[in-house]
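And now, chain A:
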Amino acid sequence: MSITEIVLRLHANSYYFFAILLFIIGFHTMLTHNNLIKKVIGMNIMDMAIFLFFVAIGYVRGGRSPILEPGVNHAFINPLPSALILTGIVVAVSVTAYALSLIIKLYKHYGTIDAEEIMRIRGGGSL
Partner candidate 1 sequence: MNFSQHLPALIVVVPLLFAFVMPLLARWRKQWCVPVTLGAIIFSFAAALQMAFQVMSTGPFSYYMGDWPPPWGIELGIDYLAAFAALTINGVGLLIIWFGSKDLLHELKPEVLGWYYTLYLLLMASMVGIVITNDIFNMFVFLEICAIASCGIISIKESRDCIEAAFKYLVLSVLGSGAFLLAVALLYMVTGHLNFTFMAEALPEAMVLYPNNLLVAMGLLVVGLGVKAALFPLHVWLPDAHSSAPSPSSAVLSALVIKVYAVAMIRLLYLVFPRELLGIAPVMEMILWMSTLAIIIGSMFAIVQDDIKKMLAYSSIAQIGYVFLGVGLMSESALVGGILHIFNHATMKSMLFLAAGAFIYGTGARKLSELKGIGHTMPIPTIAFCIGAFSMVGIPITSGFISKWYLALGALDVGRPFFTAVILISSLLNGIYYLPIVVNAFFSKPEEAVPAPKQLPREMLVPLALLSFGVILFGVYPSLILGIVYRAAQLLLGL
Partner candidate 2 sequence: MQFLGSFLPVWIVMFPMVMTVVIYYVEQRSEKMRNALAVATSVVTFLSVLALYPGVMAGKIIEFELFQILPNLAVSFRVDILSFSLALLSSFIWMLVAIYSIDYMCKEHGCNRYYPVLIITLASCMGIFMAGDLFTLFVFFEMMSLISYVLVVHEETIEALRAGYKYLIMTIIGGLALFFGIIITFELGGSVSLSNPVPLISEPSTLAFFAFISFLIGFGMKAGMFPLHVWLPDAHPVAPSPASALLSGIMLKTGAYGLLRVIFHVYGIEFMQETGWTVILAVVAVITILLGSAVAITQDNLKRRLAYSSVGQMGYILLGISILNERALMGNIFHIFSHAFMKSTLFLAAGAIILKTGKKNIKDLGGIGRQMPFTMFAFTLAALSMIGIPPFNGFLSKWTLSLGAMDAGVPFYVLILLISSLLNGLYYLPIIIAAFFGEEQGEGHKHEFVKINEAPYKMLIPIAILAVSCLLFGLLPSNLPFDLSRVAAEYLLRGGF
């Protein structure tokens, strides 16, 4: 397939493409940062990526928000994914909150939120 086709397909699935990109960025963040908060952030980025993906499934090009007005008939976007994602976001938020609270506890214990620091303080660390 020629370059143009690739571009076209990317354009057609741009949402998915970027969702995956985001996912990877989030994962990378989560993977590489010692700072626990950054980890949590990375976690969120991943979640968001998935949400975006999900919503994108439901999106119809040129579709409107599914609010029914008499007489007007447009293409509507599929409301179900959005509805689900609302739930998803809630869940994500609660998880984040919980994770942050745990981090606070850790901070109370160690006075730092850097994993390496914590390891050093624990002393038992093998690195």
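Basis for inclusion: all candidates are chains of the complex that A comes from, given by their letters.
The rule is short, and it goes like this: a contact is a pair of C-beta atoms (placed from the backbone, for glycine too) under 8 Å apart; a residue touches a chain by one contact, two chains touch by 3 or more; residues count from 1.
On a predicted model such as this, the values are computed, not experimentally measured, just so you know.
Chemist: Only one of 1 or 2 touches chain A in this complex; which?
Modeler: Contact with chain A is made by candidate 1.
Chemist: What residues of chain A sit close enough to touch candidate 1 in their complex?
Modeler: So the residues of chain A touching candidate 1 come out as 23, 30, 36, 39, 43, 46-47, 50, 53-54, 57, 80-81, 84, 87-88, 91, 94-95, 98-99, 102-103, 105-106, 109-110, 118.
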